[in-house]
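Missing here: one protein chain of the complex. Every other protein chain is in place.
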Amino acid sequence: MTTMDRLVGAGVDRIDGPAKVRGTAPYAYEQDPGEPIAHLAVVQSTVNRGRISRLDPSRAEALPGVLAVLTPANAPRLGKGLASDLPVLQSLDVHYQGQVVAAVVAETSEIAKAAVGAIAVGYDAEPPDVALSPDREDLYAPEKLMAGFATDSIIGDVDGALAAAVVSIDATYETPTQHHNPIEMHTSMARWDGDSLTLWDADQGPHNIVNDLVTGFGLDAGQVRVISPYVGGAFGSKAFTHPNQMLAAMAARVVGRTVVYELTRQQMFSLVGHRTPTIQRLRLGADPEGRLTAISHEVVEHTARIAEFAEQTATPTRVLYAAPHRRTTHRLARLDVPPPTIMRAPGETPGMFALESAMDELAVVLGLDPVELRIRNEPERDPERDLPWSTRNLVECLRTGAERFGWAGRDLRPGVRTEGRWLVGTGVASATYPTRRRKAQCRISVDGAGRYVVEIDGSDIGTGAWTALTQIAADALGTDMASVELRIGDSRLPFAGGAGGSTGLASWGTAIVFTARDLRKQLDEQHGGQPPAGGLSVDGELPGESPHAKTHSMHAYGAHFVEVRVDRDSGEVRVPRATSVYDAGTIVNAKTARSQLLGGFSMGVSMALHEGSVTDERYGHYVNHDLAEYHVATNADIGEIDISWLDVDDQLANPIGLKGIGEIGITGAAAAVANAYWHATRLRIRDLPITPDKYFRELGES
Amino acid sequence: MDFLQPTSWADALAVRAERSDAVPIAGGTDVMVDLNFDRRRPGALLDLGRVPELREWTVEDGTGGVGATGGVGGSTVRLGAGVPYSRIIDDLGARLPGLAMAARTVGSPQIRIRGTVGGNLGSASPAGDAHPPLLAAGAVVEVESAARGVRRIPAAEFFTGVKRNALEPDELIAAVLVPEAVGPQQFCKVGTRNAMVIAVSAFACALHPDRRAVGTGIGSAAPTPRRAPEAEEFLAGELESAGLWESRGDLPDGLARAFGERVAAAASPIDDVRGSAAYRRHSLAVMARRSVTWAWAEYQQDLRKAA
């Protein structure tokens, strides 16, 4: 008798790896549309608010090689019902700087770029209103937040409890505008065949994009095909449709051949979303033993004039710690900025910087180990929804992480450890992210030889889904990976939501498990357990949320431990080592999961030390709109990182027992760095990023 | 846009004289960024990559002739304008240690393989990493035109404004003449990440025991790269009066710090996205203090090695 090893859990090499390392896996622009490709380039508004007063395309139109110039005057009319900035070139009104006001289609990218420079545009403009402040009189409460969260939550008498608290913290934290900057710029390549549109696209889920094209171009869903098997990073910016998809399709229709629109790096700062800046006031009240009596987390953030995006920044505060009196609020300012969007762990990423920094500050006031403070405030049930946890092992993450990092015996005093010119400190922060799943459909076919084809419109934006879904399918089908051919990244495949919200494997994987069960049942009951000569195909579906989601609170957890070194003369900061431990349920692929968690945490270090888009308040633009000035971490900025996870699964979340790992790694990471920075220097930086000049600002020396 | 590709220095000068609308391009690491950004649209590109004279470095002896090998005090490296940073790193670490140190921090490794000192002098960015060590070493920029021949411009006079230099429209940069180090040289740079970073501020210093002088160069902290003459004279004077050039004794307490303060005072920085003016001054003082401390320790070490 042979036994089949379970593939789920194994550290299998990426099946798309050999093609990716050689560069032969075709990303959007690298697909073959079957005909020569025309190139699109855009003219962007140089004002934030106003109206186009003059736009002369004639010089550009006269250039050899220019196929068309699209402007609000001649662009095809798009269907009603498109949201945000998707009605591209439909009006003379300008709502944000960088808005597309004209587009050139030309034989080559060089000609298109040159023609853009030949188009003169004038505006009747108003001064930009781009400065976020908690004192703005026009702050408003949105009806609800992203992902359906309530705008505010108020339990008990927060102000009374804060006033009565023996120990309290009242601090304001700020996070800047951040841009996703996947290394593959957003790219859309469109080809029309009659009234059918094919779009090779860089996105997080083809089905996410189809609906907007259907609406915009008045098509049936069957007339649009979006193909994206390989995507060069996304982090949220490629989750939803942006002007690029609309423009490529529009231009291809006008010139009657395939058109590609590949954004420039600079355009990535205005056309595909950003993370809102936040200003967060945290107030914590506690008894002398460190038990929280009150938590208040009030968030001010921005949205665009033309679209409401209300980031759920304080939602982690609703679940992380116990306290009888609690309040979270979100207020928005509508500014002349491009529409913000989701960026890796929207809500948790900025929100946990504030909450976990404040917890560290409270531990300092109490003279308590910050690990112990968190353990003392571990809630038995979801403190706001009053539900049991599906599984929750935050305390074990903290204890395991402390052990692995060598936390025991840590001196609580700040600013007392030096190695040469370096001030050395350590810090901790918790991590959390919701566990969810979404509707997904799947088709599995088997041929007479026992070879399986698994079809689902899942998406691999670097997550490892190609490999992990194949592992899940092989286990569910009782076969090996070589017998399973996975097809993802194509809207012709059975419906699935995009990669986002750390729901990919939970949704697509569960749909595969359900469909595989049906297929095996049919094989057993109708075909004696053997695939029939003519093959068999079964369609299955995961309806959506777990039936336990209404009765249980479901989240992933983690704990980060970080060492920070600060040059006491220059203020330069280094993060030489870190330990993170996660409770993320079942780990499907130990190799790719580690990379996801590593990447999330490293992006958190990048957020802590480097990232921030600086707005020029007079002229309304992002000053540092390229990769030379918008710094993301380089290889030399990332030190030794120890990643591990607890051996747990969450059977209430989904039959695989996984919780999702795409986002948990970044949550809390920046706070852990800031807390370690305090421990190294005695200086509390409450506004990210922690650049060298802030060391001297806090010292009062400059 | 025309593409002009002379294959000799004489041809390059002739083309330059004819086409004042041409932008000279060497490694392309500055010019291509501008072109790809569409920040400039020159009528022509003048590619200097096929001009063999620009791709060599030689050692000239003290009289201005070219010697076969150098390494002796009083020699000067004639660094062709088209020599990439990677060759400076590989070949010139001993002769031009300050410039080689700076070269190891220019852009990214890929940039160092293409980028050239001549090209960066042409761009004259206040943040150019090579500029402070050239200033500290007392380098001279050799430029030439077909009509008027060669001009030699001290590096300190070459930078005339933000991204502006002393080149006339018909001139090209032929070489940089950098005196070989006769004493320790240091280069420091502060950035907001650990690699591939445009300097928030940068500093180079060079000790010239042969003429009992100190050289300095400041980057990213003024409209142009510049020296800190008062700091140079102060330090050289203090070393002289205490007899330290000969004795190689320890630096008196506070001397390095006082030097750093004078270096910082020579800057006229601005606030920008990379850092505040105040931080630039502060970090310059720190880098100047550190680099002179390291340089002096090396000077002391040299004596022990010699003994």
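Per-chain numbering from 1; labels A and B assigned in written order.
Following the convention adopted for this analysis, a contact is a pair of C-beta atoms (placed from the backbone, for glycine too) under 8 Å apart; a residue touches a chain by one contact, two chains touch by 3 or more.
In this text, contacts and distances are computed from a predicted model.
K.L.:
Which choice in "Xanthine dehydrogenase YagT iron-sulfur-binding subunit", "Glycine cleavage system H protein", "Cytochrome b" or "NADH-quinone oxidoreductase subunit A" gives the name that UniProt lists for the one chain left out?
P.N.:
Looking only at the record, the undisplayed chain corresponds to "Xanthine dehydrogenase YagT iron-sulfur-binding subunit".
K.L.:
Among B:Ala100, B:Ala137, B:Ala236 or B:Ala267, which residue is in contact with the omitted chain in the full complex?
P.N.:
Touches the omitted chain: B:Ala100.
K.L.:
Quick one: which of A:Ile183, A:Val365 or A:Ala482 touches the chain that's been left out?
P.N.:
A:Ile183
K.L.:
Identify the residue among B:Met32, B:Val162 or B:Ile270 that touches the chain left out of the display.
P.N.:
Touching the chain that is not displayed is residue B:Met32.
K.L.:
Kindly state which of the options A:Gly599, A:Gly620 or A:Pro689 is in contact with the chain not pictured.
P.N.:
Of these options, the touching residue for the absent chain is A:Gly599.
K.L.:
Looking at A:Asn74, A:Thr108, A:Thr418 or A:Thr551, which makes contact with the chain not pictured?
P.N.:
In the full complex, the listed residue that touches the missing chain is A:Thr108.
K.L.:
For the chain left off this view, which of B:Ile173, B:Met196, B:Leu244 or B:Ala285 is in contact with it?
P.N.:
Spelled out, the listed residue whose C-beta touches the missing chain is B:Met196.
K.L.:
Against the chain that's been left off, what residues of chain B make contact? List them.
P.N.:
Against the missing chain, chain B presents residues 1-3, 5, 25, 27-29, 32-33, 35-37, 45, 47, 49-50, 86, 89-90, 93-94, 100-101, 104-105, 107-111, 113-114, 194-196.
K.L.:
On chain A, where is the contact patch with the chain that was removed from view?
P.N.:
13-14, 16-18, 20-27, 29-30, 32, 37, 39, 108-111, 114, 180-185, 230-235, 262, 264-265, 461-464, 591-592, 594-596, 598-599, 602-603, 606, 626-628, 632-638, 640-641
Just so it is clear, only the chains that are shown with their structure count from here on.
K.L.:
Between chain A and chain B, what's the gap in Å when you average each chain's C-alpha atoms?
P.N.:
Those two chain centres are 43 Å apart.
K.L.:
For the complex, which residues does chain B have touching chain A?
P.N.:
Contacts found on chain B: 37-38, 41, 190, 192-198, 200, 272-276, 278-279, 281-283, 286-287, 289-290.
K.L.:
Looking at the complex, which residues from chain A come into contact with chain B?
P.N.:
Within the complex, chain A contacts chain B at residues 113-114, 116-117, 266, 569-572, 574, 609-610, 614, 623-624, 628-629, 631, 633-637, 691-693, 696-697, 701-702.
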